[in-house]
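The complex appears here minus one protein chain, its other protein chains still in place.
The block that comes next holds subunit A.
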């Protein structure tokens, strides 16, 4: 009597796979500006700094080229935080102007999870504008031009 297979075929890398999984679903289209505030000598700034490095990678910044990442390095032992200022359509959707993550007690993975939960959801849905043209339509379009060219040659 054999038990049906349950479980995973592949082993995950633990926290690294979790972070990369979250990074794949990050979408910054709804964000106008990201402000990261941290004091480098404060405690537990590593997650904030790692989060900043991850957000500034080309892959993620390409999701919204208009989004600006601004870093504020302070020296008053202020608790670190990350502020996402939303675009107008996202503001309407969420009824808030900005999303603030107070990151002094959060880990990098948690920061990314919160980002995906609150901010990536607010990205405006893009309408698919590309139309699939049939062969007959294509011929019609090119036939008219071809006929014109033929007459010109003559």
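Please note the rule applied: a residue touches a chain if its C-beta (ideal position, glycine included) is under 8 Å from a C-beta of that chain, and two chains touch if they have at least 3 such contacts; residues count from 1.
Quick note on the criterion: contacts and distances are computed from a predicted model.
Taken from the listed names "Tectonin beta-propeller repeat-containing protein 1", "Pyruvate dehydrogenase E1 component subunit alpha", "Large ribosomal subunit protein uL10m" or "Acyl-coenzyme A oxidase", the protein name that UniProt assigns to the chain not shown is "Large ribosomal subunit protein uL10m". In the complete complex, the hidden chain is touched by one of A:23, A:45 or A:94, namely A:45.
Residue-wise, the contact with the chain that is not shown comes from A:71, picked out of A:71, A:105 or A:133.
Against the chain not shown here, subunit A presents residues 40-41, 45-46, 49-50, 52-53, 56-58, 71, 73, 75.
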